[in-house]
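Every protein chain but one is kept in place in this view of the complex.
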Amino acid sequence: MMANGRGRLRIPKIPVRTVVIHAIAWGIGLLWLFPFLGVFMTSIRPVTEILNGWWVTNPFNPTLQNFQTAFTDPTTPMWRGLRNSFIVAIPSTFLPIFIASLGAYGFARFRFPMRDYLFLTIVLFMAIPQQMVAIPIFVTMINAGLWDTFLGVILVHTAWALPWILLFMRNFFQTLPLEVEEAARVDGASDFRIFYKIVLPMSLPALAAVAVLQFMWVWNDFFFAKVLLFSSQNLVATQLVPLLSEAGPFHKDQGILSAASIVVMIVPIIVFATMQRYYIRGMIGWTIKG
Amino acid sequence: MSAKGERAKRSLSSSFQPYLRVIFFVPATVLLIFLVVYPALQTLLLSFYHPPGAFARLDNYGSVLGNRQTIDTSDWSIPYGTLVNNFLWIAIHLPLSLFTGLYLALTLQKVRGASIVKSFIFLGMVTPMIVGGIILRFLFDEKSGIVPRAFGLLGISGLAIQWTAYPETLLFGLIFGSVWLWVGFSLIVYSAGLTTIPRDYFEAAQMDGASAWQTFRKVTWPLLRPTTLTVVTMTILWELKLFDIVFAATNPNGGVGGAADVLALQMFRYAFMAGNFNDAAVVATLLTGLTLLVSTWMFKRIIIGKGKNAGRLERALRRLWARAKPQGSVLKA
Partner (left out) sequence: MLVVVVVALLLVTNVATGLAVYYLAPATPAPTVQPLRVIGPWSASEKDKFLPVLNLFKNTTGINYEYITTRQEDLQSLLPNWFAARRAPADLIFMPSSFVKTYGTQGHAADLAGTVSESNYAAGALDPLKDGSKIYGGAYTGKVKPGFWYRQSFFAAHNYQVPTTWTGFEALLRQIETDGSVNNTPIISGDGVGWPLSDVVEHFLATYGGPDMNKQIMAKTLPWTSTSVHDVFANYLVRTLTPGVVCVASCWSAPRQWDTGVAEWWKGDYALYFMGSWITGMVTPNSDIRVMPLPGGVNPSGVVFAADYFFVPTYASRLNDAKRLAAFLGSSAAQQLQVTVGGHIATVTGVPLSAYPAVDARIAANLTGKVILSDLDDTIGGTFQGTFWTQLQALWANPSNLNAVLTNIQAAMPP
């Protein structure tokens, strides 16, 4: 409440328009959240309670039983899925970043014939869908003995990430001022030294953005995992969820399925919540040519 | 711009250890060639052969494209075939998610707590799409799903059914459900795009007495063109590559009567369930052809800068990029 100079209180009028806009915006926001709320509710209640709809609140007996079963089930335990997802995602994040940064620096700073055309070609690889490489990779991995191994999946994810990280990091490197690097060169530093002593430290925000995006992309991936990982011990989290949902030997009820879904979702959500600035920057940045 | 650009074009002036520079490229090149380029070419080659190894020219393309699973124009009823489904998805999903995201971005500019609302909406993008598909499947369940129940409450008993059991409701349910999942992308990118438009434009329009709609049409929309381009391209690519959602919401066969079958799912089925690598390669090649078409169109506009407003596009995008600095969250913009 504001007081004007004469000491009388004046209540500011809130225009109807603002109220309406706020109502619409928040309404839509809550509407969008609603299905996730449903998943959450289904996961913390015994399945018998939600068979007629999770919004039925009578009876309401919250329990962590679903999570427990999802985690510890002997044939498809989520703890193993999570572990495997980390085993795949972490190297698949750091390896391509390292490899692509090297190449991106080369594209940004070195001059050689056909450089830009080569770069464009590599960037166009981003447009290829996973399906285009799946069959030969499947056969190659079997022949190399890498099928159904984590190393195989990691290599594939690494190679797959290279085009977009190359694009992203090259654009970024090009925005860095040349003077610092030139000064170092005058001092007699080699290319590698300049790269990792000077350029990389300056690039940490961009690298963070790339890491966040890549980690989430690999974590959420299903197709490559489905093609390349097969025995129960090796399945990643995203593969376990559809297994639990299909009628058959691994079938679980909706409550356990919801708990498992939340377990899989929670990791990228946490990553997003903590690193969202980097995530947003990465998402917008990688479509731009510097 | 010109001085900076010139500097960017110059490379580091030195021929110091030129041969060692190759090492910068070696790991990337090796991986790319063995795991991306060569396999892609192999798949392309596969599509031209029959299983025992006989050269088939375009026969496989004929049989796949003529197959009802791919294009079914025998009648006007679902299933329409995978190729048609993907295009249908684009036709419905693209405008819906784009304009909903745009509307929300515009509206949320003036709303308190906008960043929280944006996080709610963006949740769908962060979720693995396989989980998204499962969520959709149960969203439409007759007994425990919100959507049939909501329609029942509204009195539309025709839709208070098990959506996944009927071809029409399955296909359109999944399309609308995927809008729910993908709107976050459009919202975030447009939000960032809106911040790149200088305030002066709006103030000038206001002083000229322009209405909200006129401002939007003459000022906002044209200046958002690069953003729109990005959203359109990424969304179309996503719609072409649909796999996880349909797989999780239905089954590898695309649901009731194959109503929600899509190209990527068809490829998976041919290759890894029927063992027919050659037809799968055909589907994959078709899919890649479409995605390449879309991508080159976009890259041409943005990277090479063809088409009018090319320079403006680049500058606008550069502003966009600069805006998304870590110091400020775009969600809070």
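Letters are used for the chains, namely A and B, taken in the order the chains are written, and counting of residues starts over at 1 for each.
As a working rule, contacts are C-beta pairs under 8 Å (C-beta built on N, C-alpha and C of every residue); 3 or more make two chains touch, one makes a residue touch a chain.
Keep in mind that what you see is a predicted model, and the values were worked out from it rather than measured.
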Task: Could you tell which one of A:Ile154, A:Met169, A:Leu240 or A:Ile280 touches the chain left off the display?
output: A:Ile154
Query: Who touches the missing chain here, B:Leu123, B:Leu240 or B:Val256?
result: B:Val256
Query: Taking the entire complex into account, which one of A:Phe40, A:Trp217 or A:Phe250 touches the absent chain?
result: A:Phe250
Field: Candidate in contact with the missing chain, chosen from A:Pro77, A:Pro91 or A:Pro136
entry: A:Pro91
Task: Provide the residue numbers of subunit B that touch the chain removed from this figure.
output: 20, 23, 27, 68-69, 74-75, 77, 79, 142, 161-162, 165-167, 251-259, 269-276
Query: List the subunit A residues touching the unshown chain?
result: 74-75, 83, 87, 91, 94-95, 98, 138-139, 142-143, 149-151, 154, 190, 192-193, 196, 230-234, 246-251, 253
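Note that in this section only the chains that are shown with their structure count from here on.
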Query: Whole-Å distance, subunit A centre to subunit B centre, using C-alpha means?
result: 16
Statement: Within the complex, subunit A is touched by subunit B residues 7-8, 10-14, 16-17, 20-21, 23-25, 27-29, 31-32, 34-40, 42-43, 46, 104, 107-108, 110-114, 116-124, 126-131, 133-135, 137-139, 143-146, 149, 180, 183, 185, 188-189, 192, 230, 233-234, 237, 240-241, 243-244, 247-248, 251, 263-264, 267-268, 271-272, 277, 280-281, 283-285, 287-288, 291-292, 294-296, 299, 302-303, 314, 317-318, 320-321, 324-326, 328-331
- prompt: Mind pulling up the subunit A residues that touch subunit B in the complex?
  reply: 18, 21-22, 24-26, 28-30, 32-36, 38-39, 42, 50-55, 99-100, 102-103, 105-106, 109-111, 120, 122-138, 140, 155-156, 158-160, 162-163, 166, 174, 178, 181-182, 185, 190-192, 194-195, 205, 208, 216, 219-223, 226-227, 238, 241-242, 245-246, 254, 257, 261, 264-265, 268-269, 272-273, 276-278, 280-281, 283-285, 287-290
